[in-house]
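Attaching a single structure in structure tokens format; questions to follow.
Right, chain A next:
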Amino acid sequence: MLVVGVQEILPKDQLVLRSLLRLLDGRLGRRLAFSESIDDCDVVFAAPGVSLAAQSRRTVAVRVLPEESNPTPGALQGLSIVAPLRMTNVMEALRACVEAIRQAKAPPGAFAPLPGRYRLRRWPDAAALRQPGIPRLAALLTSRSFDLAGASAASGLPPAAVDGFLKACLALGYAETDEGAAPVTPPHAAAAALPGPMRSVLGRLRERLKLW
Partner candidate 1 sequence: MNKTVPVKPAPRVAFALQCADLLAQLRRDTAGVVSASIATADGLPVASTLTEDPEIDKLAAISGSISALASALSRQVGQGDPDRFILESASGTIVSLKVPGQQGGMVLTVVTDRNAVLGKLLWDCRATAVGVASSASQLAA
Partner candidate 2 sequence: MVNLPNALSGETKIVFTGPMGAGKTTAICAVSDSKTLSTEVPMSDGALRAKTTTTVGFDYGECRLDEAHTLRLFGTPGQERFRFMWDILAQGAFGLVVLIDNTQPDPIGDLQRYLEAFAPHIPRQRTVVGIGRMDEAPSPSIDDYCQRLGSIDPLIPIIEVDVRRPEDVRLLLSVLVSLVEVQHE
């Protein structure tokens, strides 16, 4: 059961959230419920800048940003969602909350990396792809299989981040193991390395448009 509450968000957003929780109840692999009591909540959708009241249990905050905001990916601390609330972005936020709660419950230092090799069967949702480095990681894992260390080295992301991504993808059915097989080389991967000038152009493109 995931208990969700609100703190100082607009009444219309609260109404939409409560309706969506009823619709999504049972659809994310667990029951969902709304509570007026913040103390009972696992997840709180809160207005930006509002500090959550002291909790008796660990609570995940999701900041509800105004419609006109234009958050730079990676600039925000923690989870956020841009109004208006709707089915797809609330589902993404709740999935992220579930993952955050799962990671928080793991004992400190208990990072147990995934063994074996993995690849993606499909691309992850937009919410995951908004995190810095994830588009590149997903591109790598859809092109061929990697073990954790290889994916971390190729993507530039720390092993814990890759591990968390893979576990989330495995839970959602987006990833699969590739045990016992040598890395598959798709025909297109035999293409020549990217020419220097093209690599330089792509680097400038990333910088100019602040891609991630």
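Candidate entries met the following condition: all candidates are chains of the complex that A comes from, given by their letters.
The rule is short, and it goes like this: contacts are C-beta pairs under 8 Å (C-beta built on N, C-alpha and C of every residue); 3 or more make two chains touch, one makes a residue touch a chain; residues count from 1.
Because the structure is predicted, anything quoted here is derived from the model rather than measured.
*Asks:* Which touches chain A in this complex, 1 or 2?
*Replies:* Selected candidate, touching chain A: 2.
*Asks:* Can you name the residues of chain A that touch candidate 2 in the complex?
*Replies:* 70-73, 82, 84, 86-88, 120-123, 125-126, 129-130, 135-136, 138-140, 142-143, 154, 188-189, 191-195, 197-202, 204-206, 208-212
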